[in-house]
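First the structure, in the form of structure tokens, and then the observations on it.
One chain of protein is taken out of this complex; the other chains stay put.
Labels for the chains are A, B and C, by order of writing; each one numbers its residues from 1.
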Amino acid sequence: MSRTAFHDDADAAVAGVRDGDTVLVGGFGMAGMPVTLIDALIRHGAADLTVVSNNAGNGDTGLAALLKAGRVRKVVCSFPRQSDSYVFDELYRSGALELEVVPQGNLAERMRAAGAGIGAFFSPTGVGTPLAEGKETRTIDGRDYVLELPIKGDVALIAAHRADRTGNLVYRKTARNFGPVMATAAASTIVEVRAVVETGALDPENVVTPGIYVDHVLDLAAIREAVA
Amino acid sequence: MSRTAFHDDADAAVAGVRDGDTVLVGGFGMAGMPVTLIDALIRHGAADLTVVSNNAGNGDTGLAALLKAGRVRKVVCSFPRQSDSYVFDELYRSGALELEVVPQGNLAERMRAAGAGIGAFFSPTGVGTPLAEGKETRTIDGRDYVLELPIKGDVALIAAHRADRTGNLVYRKTARNFGPVMATAAASTIVEVRAVVETGALDPENVVTPGIYVDHVLDLAAIREAVA
Amino acid sequence: MTTTSTIEHTDREPLSKHEIAAIIARDIPSGSYVNLGIGQPTLVADHLDADSGVVLHTENGMLGMGRAAEGDEIDPDLTNAGKVPVVETPGCSYFHHADSFAMMRGGHLDVCVLGAFQVSEHGDLANWHTGAPDAIPAVGGAMDLAIGAKDVLVMMTLFAKDGSSKLVPSCTYPLTGVGCVSRVYTDLALFEVGPDGVTVLETWSLTVDELAERLDVPLRRAKG
Partner (left out) sequence: MTTTSTIEHTDREPLSKHEIAAIIARDIPSGSYVNLGIGQPTLVADHLDADSGVVLHTENGMLGMGRAAEGDEIDPDLTNAGKVPVVETPGCSYFHHADSFAMMRGGHLDVCVLGAFQVSEHGDLANWHTGAPDAIPAVGGAMDLAIGAKDVLVMMTLFAKDGSSKLVPSCTYPLTGVGCVSRVYTDLALFEVGPDGVTVLETWSLTVDELAERLDVPLRRAKG
């Protein structure tokens, strides 16, 4: 029925990523982080990537491993520096990695704009700070704003709780975070879910991401079953 | 607990509306139309209002009755002309009513911008049409856009399905329409709900309008009980 | 004249509006997300195969809209954009108006089918206002729909009741959108419009040459 493709193989789910792609990666800390898809992306080998995510990797796994493998040209994020972001820190300090720091709310809103067909918007966040330097500013109705442009992804890698066979998604608690926004902002959205349920099992009132935004679903439960 | 006020009296719910207010009125056709609150607003007597709603009233009831009572100075809507919009038609043609026609998506997005603290946004809708005349346009990344400003309400009158005692709202089917957006865009949001449920009865995952956006709740079930 | 792949169905009457709707349904790829404008475009739904996987969007906040509701199915909380009660389909979902128009404006819908007063040879659309000085302007979602799908299809009769063509060099009615229409489905012909002008893909009841005599816009035949 639905155009959404369902996979029980992480490598197949990310097969369409290409060199040079802008990849939106969900998650806030570990909550909502698509770890299985990121690992598959590392195996896949796509390089020269721009990664848009809230952070820039922790420890040696996930995003940090992608960076360490030398696949990323540029990171767009709100908070790269963390206690265990040593992979990013070293690459950045050596000049091997470009960095664009974006306030977290502008990051979310710029992706929302990309998904919603908004060409640009005036945000009050960051006005008068170094992060607004070089950007157009304007006073509207007595308040100062800075013009922010959309951030569009070629691909989004996100994690959700459940998908139905139509591609509709629900999330769980604060693991929702960037997932619904990134799903709208990418040309191709790839989601790992803990389980796929039959169409009809999700209440239409409670769907957070409608299937129209979902291109590929990786069913983690099916992987586990295949292994078992 | 919550700052949201609960009422079993429609007149008390709308008591804070003042002459000259901009009033956002939910609903698309009859679905989601806050008919009890509109009737109370007519009794209340506030005048010189600007009404923002998708339509401009049907027949002799609801918004049409508010217009007929001479309380409205200006209507901001996407679709005033309907088969039974004779009250609006006559007032508009006689010059007694100002009209701003806004494409439906821009209407929703302009209220969303007001609620989200966005100073203005570039929309592709309406470019090159009479509704963009006099507005700033800009080509961004090869596409043409027109600059749209937020529409902020002093008051929103909306209808929802259920509220809990924290002011959280859920809607039902396509009666959701403008309600969640208007709730964010008004300084004071007044909601009529079919029934109030205890806090905890709504799943936190499924709340559509968090209580922070809800100032007054009119419990229609309580009114019915009081009458019975 | 060189070889052409334009199909000329000269052995029949012009299409009825149901037949136009069927032709549009034929051309919508399976699995598409589609918005059908109010009025005649709604008829397209009746001609979509049940197993086509086409998902209907209605701008008042629903994906997976079903057919018109009947009898006890009628629920005042569930209508389409024309305020007609409808039913759900499995896998449907609800969202608010800003999210619904974001879905449209963001280019996520594959196809939108609209009626029109006029379409220009370059795909400009006029369908919201006759320009009459005493008309009350009312645009609804027309301008959002016009720019809100990868393909915007127009469904209309080719000639107005006064005999004038609705496919024009340049719209004389106020515009709904600029260069937004990709195909025009009419009772007499199916046209592709855009930056390169008009290509005739198919005709009914007459030939391309006969059509060309009645229109003010240059017509090209489809390449073989």
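What we mean here is this: a contact is a pair of C-beta atoms (placed from the backbone, for glycine too) under 8 Å apart; a residue touches a chain by one contact, two chains touch by 3 or more.
Not measured: the values here are computed from a predicted model.
S.K.: With touch as defined up top, name the shown chains that contact the chain not shown.
M.R.: Per the contact definition above, the missing chain touches A, B.
S.K.: Can you say which of A:4, A:22, A:177 or A:199 touches the chain missing from this structure?
M.R.: Checking each option in A:4, A:22, A:177 or A:199, the one touching the absent chain turns out to be A:177.
S.K.: Determine which one of B:79, B:92 or B:213 touches the chain that has been left out.
M.R.: B:213
S.K.: For the chain left off this view, which of A:2, A:50, A:125 or A:166 is in contact with it?
M.R.: Residue touching the absent chain, from the options given: A:125.
S.K.: Could I get the residues of subunit B that touch the absent chain, sorted low to high?
M.R.: Listed in rising order, the touching residues are 1-3, 112, 114-118, 164-166, 168, 184, 199-200, 204-205, 207, 210-213.
S.K.: In the whole complex, what residues of subunit A lie against the chain that is missing from view?
M.R.: Interface residues of subunit A facing the absent chain: 28-32, 78-82, 88-89, 92-93, 99, 101-106, 108-109, 111-112, 123-131, 144, 171-181, 208.
Assume only the chains that are shown with their structure count from here on.
S.K.: When all chain pairs are ranked by how many C-beta pairs they have in contact, which pair ranks first?
M.R.: The largest set of C-beta contacts joins the chains B-C.
S.K.: Name the chain whose C-alpha centroid is farthest from the C-alpha centroid of subunit C.
M.R.: A
S.K.: When the centre of a chain is set as the mean of its C-alpha atoms, what distance in Å lies between subunit B and subunit C?
M.R.: Computed from C-alpha means, the inter-chain centre distance equals 30 Å.
S.K.: Would you give the residues of subunit C that are in contact with at least 2 other chains, written as numbers and ranges?
M.R.: 94-95, 102, 104-105, 147-148
S.K.: At least two other chains touched by the same residue of subunit A: list those residues.
M.R.: Only 116-118, 204-205 qualify.
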